[in-house]
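What follows is a structure written as structure tokens; I'll ask about it next.
Shown here: the complex without one of its protein chains, the others still in place.
We just call them A and B in the order they show up, numbering each chain from 1.
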Amino acid sequence: MKLRLRRLTDLVLNHSSLVFLACILIYYGLQAPAFLSVESLGNIVKQSSFIGVAALGTTLVLMTAGIDLSVGAVMFLAPLVAGMAMKHLGIPVPAGFLVSVLTGALLGAINALFIVKLRVVPFIVTLATMFLFRGFGIWLTSSTQFDFSEDMRRFGLSSLFGIPTPIVIFALVAVLIYVLLNHTQFGRQIYALGNDREAARKAGLKTARIEAAVYVISGACAAISGFVMIAQIGRLDAGFGEGREFDVIAAAILGGASFFGGVGTAFGAVLGAILIQAAKLGLVFTGVNLYLQPVVLGMIIFLAVFADAVRTRRLTNKLKRTIRPLTRS
Amino acid sequence: MTAIRTKRSLAARAADVFLSDYFIFYLCIAFIIVLAPFLPVLIAPANAVNIMSNMWPLLIVAIGQTFVLAIGGIDLSQGAVMAVTAVIGAMLITLAVDPVTFMRTPLWGLILTEQGGPLAGVTGGVLLALVMMLLAAVLIGLFNGASVALFDLPPFMVTLVTMMTLSAFALWLTQSGNIANLPDDFTRLGRGDLVSVYFGAKEESQLARRQVYSFVTFPMVIALIMAFLAHIILNRTVFGARVLAIGMNRKAAVISGIPVRRIVIAVFVLSAVCAMIGGLLYSARLEAGRPTLGGGTFLLDVIAASVIGGTSLFGGKAKIIWTFFGVLFYVLMSSALSAMNLSAFQIDMVKGGIILGAALLDVFRTWLKRERLQ
Partner (left out) sequence: MNELLAVKNLSKAWFGVPANSNLSFSIAQGTVTGIIGQNGAGKSTLMGMLGGTVLPSGGEMFWRGQPYQPRDAADAIKAGIGFIHQELNLFTNLSVAENLYIDGFPRRMGLIDWKAITQRTREILARLDLDFDPMIQVGRLSPGERQLVEIARALHNEASLLIFDEPTTSLTPRETERLFATIDGLKAEGRTIIYISHILSDVQRLADRVIVLRDGKLVEQGPADQFTIPLMIRSMIGRDMGGLFPARSNKPQPDPILVAQNLTQPGVVEDVSLTIHKGEIVGLFGLMGSGRTELARILFGLDPFQSGRISIEGKSPEQGPRARIEAGMAFVTEERRAEGLMMDASIAENLTLVQLDGFGAGRLGILDRWSMVERTEQSRTELSIKAANIQEQPAKALSGGNQQKVVIGKWQIGNPRLFILDEPTRGVDVGAKFEIYSLVDKIAAEGGGVLMISSELDELLGMADRIVVMNRGEVTGEIAREQFDRERILAMAFREVIA
């Protein structure tokens, strides 16, 4: 009986994010049944694509024990550059999307340059570029709101086979990152690098290239998420994406990534983002005071982090050599 | 032969300057000397006073952050602590509030009325409010510290959560309104001219108010005393040596019998209390309890200022004097930027550039030190 209980807690702890998501869905579902309608669930996934796509990129960064604080600024700057290209060069939205992704990758490459070549701590580099990128963007717009063309909004509200484009893009990026992490050499090498950097170097891995690539991908992901979100709003103001890096990191951590590197999955990042969005939307559904929503959200994140710590502790206890069989005592 | 020798000693002397604790201070002086001819405003008394009044509260908050960085942690909740404690304090002592804004607050009728807070006009009310603010800060610090020390949660996530939760809580308490009409006893804390300086012709018997520059103020005295105490505590006491030891090697610290948990908790409490005092001085100067105090990029300013001084994000390497110069440099820079009439985005960009520059400098200094060891 006791053993069974232990197994159950292990099961819950190992899938804490899923359990949290289930709890949130059930709780809000009981409070407001409309929350569980297909439309509302679809809405959750659609809105979580914003944080989710960026969280997928951040997961890679966290996997190398790095951090990317410039995500919010990239979300702002990359689509802005694309928007300007679309406005002044008259290129269509898909080309604009490409411009945005490339700009994001370029911004990520700037981070990578400082981190990999000049060996500055990622926290400081991305903190600095967070200011730099946003400042540059505001300079481009001369501190005014930037309006995108109607095409952009049409793209944001479009759907493919009845599935809204943001969800399609979210799913595509998630699958891409999943395949990258689990089925390519590069992906497995990211895990290796995060586990033991020195050993990776000795094994002949091109650690600098791997680490640089991770920040480039993170930049590209942030650019995609910014572009898709802006496509739904149709305009861009100076504060767009500000502070979002924290949401993104929280989603990745909820999804099982760790600040110490070496762990994390694409599925986890998706789950983390959906979890945060479900909690947010649930609060709206149940009519919780707007001011108190971050409080509840904060508590949910805290619980998830707490569950993760308990799980890690149990795991290390389990990995500690048990010298003798336990049953005899 | 001799030429080579002097050249070498010159390089060695340059390295000395780079590796000195005062390097950032030299940089500040160089900065002023270079910019003063182009920006005379920079050394005008009014600006000097302004720089200092900006510096003191930031310094106090950064001192708290330095301790947390010293154990290898990070405290993102400092800004939110400032907001919450400022709001709590202001609510208790405000003399009157605008019913239109505050009617919707959850505490309307309970604590807040049109006649202000419960301690309005009570003798010793301000002191009591300060005690309440301190209590709130200690509680928050205890929560952060206990989560990190007892449950091994990552400081980044814990304080991120406290930041989110507390800043929302502060906004909820006031429904985004600023609580004004604070008693004189309180606002004096933000000014308190102890020594004022007058620049001008001597023979005038009556002085226009704006020609008198408050030089020594309460915030200055408080900040300097705190900086001095913090310096003693971090670099000259058993407690400080233990803080740095934890930052350097936590496992070794545990085995060497250092009460790691207690010290980690104490450090987070210290950080929250420093934030509260910094917030108190800001609110006194602004003559209002603002729920948005410490919001935006304030916290990143605090961390950047500490790191510019030379404190390491990995723990074990921290000095209050570094933080002092880091804050001075940061404030000097911001004031120069606004004196140049730069807009917000340009300031942001330069800030980013400075942070990067400081980081590169640190890389260079570490390299220099290693070179010297060889």
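The definition used in the following text is that a residue touches a chain if its C-beta (ideal position, glycine included) is under 8 Å from a C-beta of that chain, and two chains touch if they have at least 3 such contacts.
All values reported here derive from a predicted model rather than from experimental measurement.
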{"item": "Omitted chain's touching partners, listed by label", "value": "A, B"}
{"item": "Option touching the unshown chain, where B:Met248, B:Leu286 or B:Leu361 are the choices", "value": "B:Met248"}
{"item": "Touching the absent chain when the full complex is considered, from A:Arg7, A:Lys202 or A:Arg313", "value": "A:Lys202"}
{"item": "Listed residues A:Val179, A:Ile233 or A:Val284, member touching the removed chain", "value": "A:Val179"}
{"item": "Contact residue for the chain not shown (choose from B:Gly141, B:Gly316 or B:Gly352)", "value": "B:Gly316"}
{"item": "Residue ranges of chain A at the interface with the undisplayed chain", "value": "179, 183-185, 188-189, 191-192, 194-196, 198-206, 262-263, 319, 321-326, 329"}
{"item": "Absent chain, residues of chain B that touch it", "value": "232-233, 236-239, 241-242, 244-245, 248-249, 251-259, 316-317, 371, 373-374"}
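Heads up, the rule we're going with is that only the chains that are shown with their structure count from here on.
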{"item": "Contact footprint of chain A on chain B as seen in their complex", "value": "147, 151-154, 156-158, 160-162, 164-165, 167-169, 171-172, 175, 297, 300, 303-304, 307, 313-314, 343-356, 358-360, 362-363"}
{"item": "Residues of chain A defined as touching chain B within the complex", "value": "114, 118-121, 123-125, 127-139, 143, 246, 249-250, 253, 259, 289, 291-295, 297-299, 301-302, 305-306, 309-310, 312-313"}
